[in-house]
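Below is a structure I'd like to ask you about.
The complex appears here minus one protein chain, its other protein chains still in place.
This part shows subunit A:
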Amino acid sequence: MTASRVDSITAEVVSRHLLSIAEEMAATLIRTSFSPNIKERADCSTAVFDAAGRVIAQAQRVPIHLGSMIGAVHAVTARFGADEIAPGDMFVANDPYSGGGSHLPDINIIAPVFWQGRIVAYVANIAHHADVGGMVPGSEAAVCRSIFQEGLRIPPVRIMRGGEINRDVFDIILLNSRTADERNGDLRAQFASNVTGIRAVEGLFARYGEDTEPAIEAYVDFTRRRFTAAIGRIKPGIYTMEDFLDGDAPGETARIALTLTIEGGRMALDFSGSAAQLSWARNIPHQALIATVYTVAKSLLDPDVPANAGYFDTISIHAPQGCVVQPVAPAPVGCRSISAGVLGDVIALALSKAMPERAIAGSGPHHLAVFAGPDPRDDGYFVNYETIAGGMGARPNRDGIDAVRVHASGASNLPVEALEHAYPLRIERYAIRDGSGGAGERRGGAGVIREYRALAEGITVSLSAERQTVLAPGLAGGMPGAAGVFVLDPGTPRERVLGAAEADVALPPDSVLSIRTPGGGGYGPPERRPQAALDKDRREDRAPPAAEFSPGDLPRTETAA
């Protein structure tokens, strides 16, 4: 209940300070970091925690980081007693199984904040590092069979002591990366971000004194009450849903099963019945599971609720050990953001049953392509990591959005002109994939076509995808979205459809790789599509005859599984 000594005004004022602090930490991180992934794509997040390690305020740049934030401080406090942590200490971790991480490239840096001789808060930040070792450049590929192939695993360990970098740990991290000097710059930026946060939180305690902690507590309480009220507005009951990841082999699938219980202003999600963990790196570790649950719940129930522990407390999550959404070591997890797209659909479709007026059909997750090879321009070696968006599911009142990242994922594309300048590749076409959104009264969002021509010798590509076998379901009579597909040399005698998980496919000079991402499901029967929408589809050439699709990516007719 609300702490008695502070009122809703002080709680609001202190919360605004905390959000400012998180934003300042993010600004420092982005300003001082080195690598494009952090600087241009802002693949990083920052947060302030209370003394118990609960998230209080965060500057979110990528929703999936939320889960790693929640785990960050607890991973440290599980390993180090309060008497072992001193001012000026910082901790590093990335391991999904022991360090609160969600995949190895996301490195957490965590620091305590002291006031009057005791820990009153923590600050932490996450940055996606371009490479942390492992069998593939970029440390992220569906073909990895074990987390040991994915890169350096870091449990929570001290990387700074009394304000001095602990070289013993720092140097191990640098040595394990293909791009050590970038890691050096980015890690230092992460330290600087935490220093900014520590100073600002100390200032907040200096200003509000003994009222600060009760104000934080009150803010969490207000948030909890707000989300409890949001859950209270939807229909109580038990809702089940399932959907499928692409399996280990072509044609196989892996079930994600969910029983959602809504009762008494709380929601409980039980993933019992989900398939056993996969041998490919598409498993969804615990922190990615909770990030996806919290993101989808917030999106559908109360988009403006502050992302803090108050609303997390209203949601409980259970998944059996060793299943695809709760894998155990050494299951590989690198590509969890693609499979988390399908997980997001399962959660959203279950919630859609409870709140049909705000329902959302299944979505097309992004596809991942990592190009690598010798760079003829400077005798170097290039690695180009790209995510290509799919499309969002339709809703009762609107078409799905074309060509966007969905649910807990969110990074930007790479501009064609930047790509062609940097790598020996030419984009032949970059377009909305017409007809890939499921038909319906409201059409599913369309995926994307992006076609790469190789311009040099020795280029290879590694590919990772979902929804190449199992389509994004439609709702209420809407059709599913089209499957994604990777096609080599389309329209030539050499045309070949590639698998959903491939490593080191050769792209000889002048060959073309066509990436066609999956669309979202439609909502409502297609014959009820309003005339104005049909006219616009025709005028804008949005729904070409199905003949344009090869049999592999024709929309299927079955709806939600």
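The criterion applied here is as follows: a residue touches a chain if its C-beta (ideal position, glycine included) is under 8 Å from a C-beta of that chain, and two chains touch if they have at least 3 such contacts; residues count from 1.
The working rule: contacts and distances are computed from a predicted model.
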Per UniProt record, name of the chain withheld from view ["Formylmethanofuran dehydrogenase subunit A", "N-methylhydantoinase A", "Dipeptide ABC transporter ATP-binding protein" or "Sarcosine oxidase subunit gamma"]: "N-methylhydantoinase A"
Residue of A:Val328, A:Val416 or A:Ala506 in touch with the missing chain, whole complex considered: A:Val416
Residue among A:Phe148, A:Tyr239 or A:Tyr430 touching the omitted chain: A:Tyr430
Among A:Ala206, A:Val328 or A:Leu534, the residue in touch with the chain that has been omitted: A:Ala206
Residue numbers in subunit A that touch the chain omitted from display: 2, 7-13, 15-17, 19-20, 23-24, 27-28, 31-32, 34-36, 39-40, 60, 63, 181-182, 185, 188-189, 192, 203, 206-209, 219, 221-227, 229-230, 295, 298-300, 302-304, 310, 360, 366, 387-389, 392, 395, 398, 401-406, 410-413, 415-418, 420-421, 426-432, 448, 451, 539-542
